[in-house]
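Attaching a single structure in structure tokens format; questions to follow.
Missing here is one protein chain; the remaining ones are kept as they sit in the complex.
And now, chain A:
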Amino acid sequence: MTALEAGMLGQTLLLVLAVAAALLTPTPWRSRVSGTFCTLLAAAGIVTGALALSGGTGSLSIPTALPLDPLVLSPDRLGGLVMVVVSSVGVLASLFGIGSARVASASRTAWLSMAVFLCGMQLVPAATDVVTFLLFWEIMTLGSTALLLAHHATRGTVASALVWYSAMSQLSFFFVLAGFAMLAGQAGGTGFADLATIDPYSWQASVAFLLLLLGFGGKAELVPLHVWVPRVLPEAPGHVAAAMSGAMVNIGVYGALLVLVRLLPNGPAWWGVLIMVVGGVSALYGILQASVASNLKVLLAYSTTENMGLVFLGLGASVLLRADNATAAADAALVAALLLMLSHAAFKSTLFLGAGAVARAAGEMNLDRLGGLGSRMPWTAAAFGAAAMGAAALPVTSGFVAEWMLLQSLIHGSRVDGEVVSVTASVAMPLAVAVIALTAGLALLTFVKAYGIAFLARPRSPEAKLAVEVPVIMRIPLVLGALLVVGLGLLPGPLAVAVGGAVGPEFTPDVRTIGLAGVDARGIDAVLDPTTFVVLAGLLLVPVLIALFVSARRHPTRTSPLPWAGGGSRLRPRMQYTATSYAEPLVRVFDDVLRPSRDVEVTHVGESRYLVERVHVEQTVSDVVETRLYRPVLNLMQRAGILARRAQNGSIHRYLSYSFVALLLVLIVVSL
């Protein structure tokens, strides 16, 4: 038995133990025991994934009673990479859950489904055939659905969110199933090795590609299949949202990678263009919605759509460039997409855990009612801040490295040796750069808002005023996550090499480590060494800081009443910017896309027209995709449902007649 096989066996054993712990432990101890087992399960996933990533081989075969081949789990290097990513998020989420899970989210069902969910996610990338892949995919989906269900008793909105989630995840399952069925029918087998023999230029491959893009795009929260995200994630407890948004979306990306790297590499150029369009639209739409959202979790949820959009933009660029024979740039774009996935997992899980900590401390997710948490919850604030920097793609974080790499590949992509590779690429690449630039700008604005409004200034509500720091067990994953965000940003070289190795043997990106763990993408002449940059900047900064410190000692600070208080001291928390007012200019600029509905209600004092007692402003931004695309379809289906109900009136005779007529019709058809 190889180490890899032992790792996978260990994961299944730990799943059994975690399930047993969730069922058998009494309530006061359940979160601790089950959380520990879930953490161990995820840790086993990290070890297994790392073994697979470093080239270990081995397979675990699970015989079934069904007339199928046995389920074979044998992760390749790409699968290993994804397994490491989702398991790392799983460790953070489980650790956080030990401290944060209370009442409903600490129930037997919740911990049991957490373990099932984690195990499903960790084993999807290990699948070597379609059936195994789909089985663990469904286990993952069912686990997450049951996890969300835990809160249905206390909040009415959970049920509707859950219906959306189930419907959308089954829709994406259907697309994935249909796509794989198409490929399997063409290849004559369900193993991924059989599927890889199909010619990507055949029409069957293109149909399968479209179906699979829809299916995996739905899991990766891309527009227009993202509608469940802003409903579901705000209803989920912090650690569950972190696991879903930080880890589960990566399974969607893995599916896309599986198709574009393993099964149908070197696809036609229009695939690349299509993926780029879907990714670009998702990125822009996601970040626009995030920038105007005033609920912290909704903001984070839409930001996931944005980041996954960028990942797919990178994937699409790599397909397009490869079709145009710009291999070096294509490889760089692929590495960039993978780096984006990694960095997104790190910062998004930290952000959601931070949001969970805020929800526990202040009991509030509405940014307009938060504020001043920075001094009350310093650990959470620091971790959230670091992760927010990552999400805004600021230097020395992982997000920066990934977006830098993507931009480099796009800028250098449309030319090889000074020659334009194709008209499509020379149009698509500059457009993609513009999309990323706009996205990056809006992301900066969004996360300045998220961090600034929530953690700085004064509390905007009594709940925020009374907030206290979360216990140590919850701080640990927060700090770990923040360290990951910064660490991945400081060590891009080894990371890019590992990622580049993972897409082999089909593709061999020419990236290597340079300087102090810096990255050198040789094909496109791009070098980045953040650690050296940080060390140099630190050396330069030391004298400046000393000078500042000395001068500050010399001139004592003056305190003066704030000028805008009109000389008085009537400064109140309500005079501050709120999330809504901060985003107001954006709402104006993007009025056509966002279509906000505003409701201003003025109450006058007595009869006076000029004296105002209170002004109530309410602004809601609707999701255009939902109102324009989903509502009409849903209404149509509802009407059809009402018609269909007439056929089903409860009379047994009528049902018997239906079967009788059906039987007669079958017989008549047979005898024709």
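Everything that follows uses one rule, which is that contacts are C-beta pairs under 8 Å (C-beta built on N, C-alpha and C of every residue); 3 or more make two chains touch, one makes a residue touch a chain; residues count from 1.
As a convention for this text, contacts and distances are computed from a predicted model.
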Absent chain [UniProt protein name; select from "Monosaccharide ABC transporter ATP-binding protein, CUT2 family", "Hydrogenase", "AraC family transcriptional regulator" or "histidine kinase"]: "Hydrogenase"
Of A:472, A:544, A:600 or A:670, the residue in touch with the unshown chain: A:670
Positions on chain A where the hidden chain makes contact: 648-653, 656-657, 659-660, 663-664, 667-668, 670-671
